[in-house]
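Yeah, one chain of the complex is gone here, protein chain that is, but the others are all in their spots.
By written order: A and B. Residues from 1 in each chain.
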Amino acid sequence: MSLLEVRGLSVRFRAAHAVRGVDLDVGAGECLALVGESGSGKSVTARALLGLLPPTAEIAGRAVFDGIDLQITSGRRSPVVGSRLTTVFQDPMRALNPVLRIGDQITEVLRLHAGMSRAAARVRAEELLAAVGMADPGRRLRAYPHELSGGMRQRVCIAIAIACRPALVLADEPTTALDVTVQRQILDLVDELRRASGMAMVLITHDLAVVAGRADRVAVMRAGEIVESGPTRDVFTAPRHPYTAALLDAVPRIDGPRAAAVVEGSAVEGVR
Amino acid sequence: MSPAVRAVAARLAHLLVVLALVSLAATLMLDLTPVDPAIVMLGEQATPEQVAQVHAALGLDRPFLARYANWVAGLLTGDFGTSYRTKVDVLDAILAALAVTGELIVLSLLVALAVSIPIGILTAHHRDDWFDRLWVVVSSALVSCPPFVSALVLVFVFALLARDWPVHFPATGWTAFTADPLDNLWHAALPVVTLALVLVPNFSRVLRSDLVATLDDDFVLFAKAKGLPMRRVLLRHALRPSSLSLVTVAGISIGQLMGGAVVVEVLFGLPGLGQLLVNAITLNDLPLVQGAVVFIAAVYVAANAAVDLCYRVLDPRLRVAHGVVA
Partner (left out) sequence: MTIEVAVTAPDEVTPAGKRSFAVWLAIAWVAVVVLAAVCAPILPLRPVDEIVDGLDPRLAPFSSWTEPLGTDSIGRSTLSRLVFGARQSMLVGTVAITAALVCGLVIGVCAGYVRRAVDRVTGVVVDAVLAIPPLVLLLAIAAVGRRGAGTIALGLAVVCTPSIARLARAQTLQLAARPHVTASRSLGATGLRIVVRDLLPEVALRIAPYAFLLMAYVIISEASLNFLGLGVPPPTPSWGGMINDGRPYLADEPWLVFVPSLTILLTVVSFTVLGDRFRSWLDEREGSR
């Protein structure tokens, strides 16, 4: 049985149909890449699962996580969100609260979900910062987000995401907002953490170069629908859908000119 | 000099120039008035010799700038002059009255914040709900209500109609806090509520609009994704970054409160700065008017400077003088 099972997920904002009938399965310890251009509904899918969509969103469908119904249509967040099911956002510049110290932002999760004491949470937070590769974690706990670089902030976000040993992390474009050199480091870090702890991950990205060698399976989204899914190798070597082929062609290569193929019809046509 | 120090110094210099202008205007004011202080002190039947004598005693025969310099020198040593009428020291009179006005202002700021913060949070969190819509109407009515009207409504209901109820409030009078704290608060209740009502609509509106913007921020979404209960998301994550405008408005509103205090003190018969000012104006007691105006301006300017410091406490990003990350 899979860890996360999504059936018939649909999301609409007034007239705009952002996600239409998405089915997804993620096995324990597996890394699924959810690929598509911006506006294809990847983020909305993730946010629907986490219960983060605004009340104006109309959600339909069903999602079961680890045997528990997430009740995504209720408008409430499931109790597993934040502990067993966590997320990393795209822009670490904006995901951390600018007026709270890093330490407080990590320990509040530990104290809430793991019921740790202030002192215990502090020790654990220091371990977490060390685990995501930050030097001098004791001092960093007292820093404010604006005192850290983008890469370091994303490391903090990852530390928060893995704090309660989650079974599944929804990483929503975790490296898009970062410098190219830092992107690689963060992806490697995530990979390493995943392999070490055996957690599963959904890696949401528009960048197929990120996917190769990291994801076990790939699901390609376009205009709110999943147009193709399968093991990474199969999808990469023999894409069945023309859109997937176009995406693959758009990946810059060293050996050739950048080919920007266009698929008829825009992915954002459903939105306004 | 570091940029931060230079910014503070420039601001201080600006404040000093502003205060110098205010004091100059206050002195000029006395020159322009058709009222002769000698007549005020001696009465209409004074002889020209007596008048000349008083003018000399007050230094009114000297040139304007000399009198101004003299007065400013006095201010700096704490000598605000003496009242024409009661012959009391102006600074003493001001300080005694300040105890009352200061209490009114601090209490009404606290009451206004205590009421408008929950309302601001509620209306931002449940925007476009029935309460949010209702509050738009209620607060625009409150904004349009002059303080003396709301005071009279409060007096009518809670002092007069309530005469036979178990709890009712005094319509006039004052007890010093040091004499009887409870009775002091009892007398302060209606005036404080009147003043707070002036502020609440503005405070809650400003907080609501900042909070609405913050609630759409990624970090609030991330806080929700951490599984934190909504209470904690609102109070710990969203409130503080959304309170800058509120602090600004609260600082500026001290001026509004000073104005409101004049009306409220006269209406409730409280011995504060406003009452002092109005009495001094009615009696043409110009040194008292001059001293009170300059004193109020100084307090107001200082309060606004203090607001600037509050920003730095609320938002650590502003502690770095430059190179703030957007």
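Basically, a contact is a pair of C-beta atoms (placed from the backbone, for glycine too) under 8 Å apart; a residue touches a chain by one contact, two chains touch by 3 or more.
Everything numeric here is computed off the predicted structure, so don't read it as measured data.
For the chain missing from the display, the contacting residue among B:L32, B:L76, B:V167 or B:L182 is B:L32, taking the whole complex into account.
When the whole complex is considered, the residue among A:P54, A:G138 or A:G198 that touches the unshown chain is A:P54.
For chain B, the list of residues touching the undisplayed chain reads 14, 17-19, 21-22, 25-26, 29-30, 32-35, 127-128, 132-133, 136, 140-141, 143-149, 152-153, 155-156, 160, 216, 254-256, 258-260, 262-263, 266, 277-278, 280-282, 284, 286, 289, 292-293, 296-297, 300-301.
Everything that follows uses one rule, which is that only the chains that are shown with their structure count from here on.
In whole angstrom, the spacing between the mean C-alpha positions of chain A and chain B is 51. Across the interface of their complex, chain A is touched by residues 217-219, 221-228, 232, 236-237, 240-241, 314-317, 320, 324-325 of chain B. Contact residues of chain A toward chain B in the complex are 47, 50-52, 77, 79-83, 86-87, 89, 91, 93-100, 108-109, 112-113, 144, 146, 157, 160.
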